[in-house]
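With one protein chain removed, the remaining protein chains of the complex are shown where they sit.
Right, subunit A next:
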Amino acid sequence: MYNVMIVEDDPMARRLLEIMVTSDESYHLAVSVESASVAEVYCMTEAIDLILMDVCTALHASGLDAAIKIKKLFPQIRIIIITSLLECSFIERAREGGVDSFWYKDPFENKLLDIMNRTMMGESIYPDQSPTSNMGLATSSEFTERELDVLRELISGDTDEMIAERLNLSVHTIKKHVKSMFQKTGCTTRTQLAVMALESGIVVRGI
């Protein structure tokens, strides 16, 4: 029987996961918490075999960062990232950080059970690609990596100078990327672009 830790801040989603885990004899629910910031301390004190980790958790703690850190400290613990966010950098970061599997939340819990079983068998399961979403006239797959970096900073509401400093680019380059995104999406102002990005979930900041 595998000891499972659930890290999910949405109480209803956490409850669903708890029910799913406890309904299968192969798994035992060891810990269920709302914030990824406490996951590490439980890994030190409990015998955890598998973590179902949400990305955006309570106390603004990044489940992705916590998962990558836990994999370094406890490589034997399997981790499955669970998210409904479409931010495309999550998959790459999880893969590079050594996270075992990645799952986009969908209505089919049986599918998650299947992923859990295969992960515990040593398989690494990732979606072929992030789901696409529409942003104005464009889809998320039409943006370059750099444009997404700029868009991610744009939703902070900071000036081009501050964004350029954070991304180590020139202000001119930032403006160039913003202009390109205007053309792709049909947006005419930065605010419109930022609002659209927030609503689509194509980029998430601070995780």
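We adopt the following convention: a contact is a pair of C-beta atoms (placed from the backbone, for glycine too) under 8 Å apart; a residue touches a chain by one contact, two chains touch by 3 or more; residues count from 1.
What we mean here is this: contacts and distances are computed from a predicted model.
K.L.:
Which choice in "ATP-binding protein", "GntR family transcriptional regulator", "Lycopene cyclase domain-containing protein" or "Cobalt ECF transporter T component CbiQ" gives the name that UniProt lists for the one chain left out?
P.N.:
Answer from the record: the omitted chain is "ATP-binding protein".
K.L.:
Check each of A:16, A:29 or A:113 against the chain that is not shown and name the one that touches it.
P.N.:
A:16
K.L.:
Which parts of subunit A face the unshown chain closely enough to count as touching?
P.N.:
Contacting residues on subunit A, toward the hidden partner: 9-13, 15-16, 19, 23, 31, 33-35, 37-38, 40-42, 44-45, 56, 58-61, 65, 69, 84-85, 105, 107, 155-159, 191, 194-195, 198-199, 201, 205-206.
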